[in-house]
Every structure is written in structure tokens, then in C-alpha cells.
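Reviewing the structure listed below.
One protein chain is absent from this view; the other protein chains keep their places.
Up next is chain A:
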Amino acid sequence: QEAAKYEKKVMVLDFVTPTPLGNSWGLGGTCVNVGCIPKKLMHQAALLGQALQDSRKFGWQFTEEVKHNWMTMTESVQNYIGSLNWGYRVALREKKVTYENAYGEFVGPHTIKATNKRGVEKLYTAERFLIATGERPRYLGIPGDKEYCISSDDLFSLPYCPGKTLVVGASYVALECAGFLAGLGLDVTVMVRSILLRGFDQDIANKIGEYMEEHGISFIREFVPIEVEQIEEGTPGRLKVIAKSTKGNQIIEGEYNTVLLAIGRDACTRKIGLDKVGVKINEKTGKIPVNDEEQTNVPYIYAVGDILQDKLELTPVAIQAGRLLVQRLYAGATSKCDYVNVPTTVFTPLEYGACGYSEEAAVEKFGEENIEVYHSHFWPLEWTVPSRDNNKCYAKIICHIQDRERVVGFHVLGPNAGEVTQGFAAAIKCGMTKEQLDSTIGIHPVCAEV
């Protein structure tokens, strides 16, 4: 869309290869269809369930029994997504960007073959190319995984309530999904191979796990599934999961209605003909290394988003990188995407917002004696009346002592963590120090003032 502003002739190819279970979706990519958007809406549905409980303590009265209807929620969510798909189609048309619902792959220098749903092929040439094909969920590679398990690609449009669910994985996707499914009243178990939220601050990751356990989610630690069998067909059916310990020979079995795999995502780079044009990819991960101007080793081919090596897999990063790239190419701008201090939020039942270094990373980078960690538990005012979870919310900042106690890491665990963290991320971008933080007056009474 940015490129079209500069009156360049632009084409977008978008195609969704159906999931093993046959699921597909419209224009917009992962975020809109099977990522951030439906995730946050379902997380909101779960939060509203909690709000219902709280509201009784605040004087609201209604019948004791309150049930959640999966179909009502999913329909609303899908309708909204549909409106976004449509919105994109309209926007592209208005900006005169040619859109083809076809699978693109390189067949030679400057040339792409586009194959649509019906198998019709067309060839296109362009001066420059931008690869932004993103990723898809990984499967375990065990018997029964593709036949019987679902992934996040399927969850948000599942035409029936998933029922008793086993979530395999400890990524933020796994924990977020487990979190909202439990919040909607479902029986949820999470099977974790080793640690939670790899790459995130582990102190906080453990607090998140603890909170989820205290709120009814079971965790099976240090096990991996080795087989999934179908006991009974249905919507949902019944599945048997056999799992092996990572620390010995112990085998366990469990029965679930749904098994959701959330063990990672793989870049969609292996089948788009990159070898035909000489674009190097990391053979192991499939990701594309680029320079700080998002250029691949082939000068006229660029890449942005989840497929980039060593960059964050986040929507706003992809958007920013894409926009700035185009401004550099066609508007003479020089700004590069700033990948440092990118804030992020994990929308688990207890939300976690972070910007900058985790405590471990800070210790590694600066040395333990050179950092100071200030921390505090806090109790959101809104949780006092319903007597909820005293002393679970937590905030910490990590400061670099030598550099005027500059804040190099910000972490907050509590409600509306995303809203809280955003502004602090801006402040960190301005080089905020502990002193400046201390001298800023708090807004009272909010969580962020802690």
C-alpha cells in the first residue's frame, strides 16, 4: 500500500494453502486471520468471563449459572475478520494495487509464476520483489498429528466447541490459547517439553505459569507426545494421546476432545523457488537473512516479516519495516527500521508486557554487578473488592548502573499490560533513566503508576 502512494505499479500475490484439516482464509495474513486479532478477541471473551464473576462483588446481580457459547463467539470473531479481509481488498483496489489470489514462486530472474486455486498459471515480471510469506504452524511429525490434531490455524474458526483440550507447546501461542480456552470454562492441559516462553524473561515466565496453574490449568512438564489416536469421531471427537518423558522411559496416556499443537512456526520459504533466483536461506530454519535495509543477497529481492532471520516475529515490526523500506526505495528516505527495544505483550490470563532486555539477557550483556533490578508486586485496585489474586501482579525494571542507570529492560505482569507497556517503550526509546522514572508523577489509581 505504501509503494502505491509513490505511483509505482504494484502487485500483491496472496494465497493460503489450506491446513491439513482443510481450513483456509482471506486476505490479510496471519495477524488478521489466525493470529493477533482473533487471539485478542477470544482473550477478551475470557476476560469478560472473569469480569462477570467480579461484577457480582461490585453489586451486579444475575443468575448463578452463566455458560459460554463457543459458536456465538466464533461467529462474531469470524464476521469481524471477514470485514477486515474485505477492507483490505477495497483498500488495495482504491490504491490501485493489483491483487491476485494466487500462489507465487520464482521461476527465473525477475520472473514469478502465479498459480491460482484452479491451477491456472500466469507469469509476471517486476523490477523489484518483496517476499513476505510469513510462517505456518509446525507439526510434531508423529503418527496422527496431521490427521487428528489442530493448530492455531484451525482454532479460531473451529465450527464446534473444542471441549477438553490438550495444548502441546510452551510458546506464547500455546499459553495464550490455553489461557483463553480455560477462561471460557474448558478443561485445559498444557504439555511442555522443557521451559515456558523460551526467549522471554524466565522469572516472569514462571510467574505466568504459576498463575495459570492456580486458575485451573494443568501442566504436564517434561513430556512430549509420541502418538495421537482417534477413539471416536465427532465434533469434537475423542482422542488418545500417548506421551513419553524427556527424562527417562516413562509413558503416559490421556484422553482429550481436542489436541492443539503450538510448538513453533516454520517459514514459508522452501517452496517458492528461491533457489531459482539464488536467494540464500538458512537451511536449518528456512529463514532469510537480510541486511539492515531488508535486502536479501539478491539486490532486487527484499524480505520483511516473520520470515526474516534474527528479527522479531511481530506484526508492528513487519509493518514498520515494510513501510520504511518502500520510503527508502521510492521516496528518498533514509530511515531504517529500528529493531531495538521493540515492545511486546503476551496476552495470557495474566498479561505480560515487556520492552528491552530480560533479566538473564541483561546479566549476560552487562554483567550482574553492572545492573540494578527494581521490582515490586502490586494489587490492582479493581481486584481488591472481588478479593482476587493479591500479590500476583508484578513489575520490574532493569537499569544499567554505569550508564546513568538507564532503563534497559521493562517488564510488567498485570491487567492491560499492553496499554501500560506502550508508553514506557516510547520512553525507553528516549533513553529514559531511573531518575527520570522516579521523578515522573504517577496517575492515581492505575496499575501503571507502580
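One rule holds for everything that comes next: a residue touches a chain if its C-beta (ideal position, glycine included) is under 8 Å from a C-beta of that chain, and two chains touch if they have at least 3 such contacts; residues count from 1.
One rule holds for everything that comes next: contacts and distances are computed from a predicted model.
For the chain that is left out, the UniProt protein name among "DELLA protein", "Deoxyribose-phosphate aldolase", "A-type voltage-gated potassium channel KCND1" or "thioredoxin-disulfide reductase (NADPH)" is "thioredoxin-disulfide reductase (NADPH)". Of the candidate positions A:Thr98, A:Asn206, A:Thr384 or A:Gln402, contact with the hidden chain is made by A:Thr384. Within the full complex, the residue among A:Pro18, A:Pro109 or A:Pro316 touching the omitted chain is A:Pro316. Contact between chain A and the absent chain runs through residues 28, 31-32, 36-37, 40-41, 44-45, 48-49, 51-52, 54-55, 57-63, 65-74, 76-77, 80, 84, 87, 184, 314-317, 320, 335, 338, 341-345, 353, 381-382, 384-385, 416, 418-427, 429-433, 436-437, 439-449.
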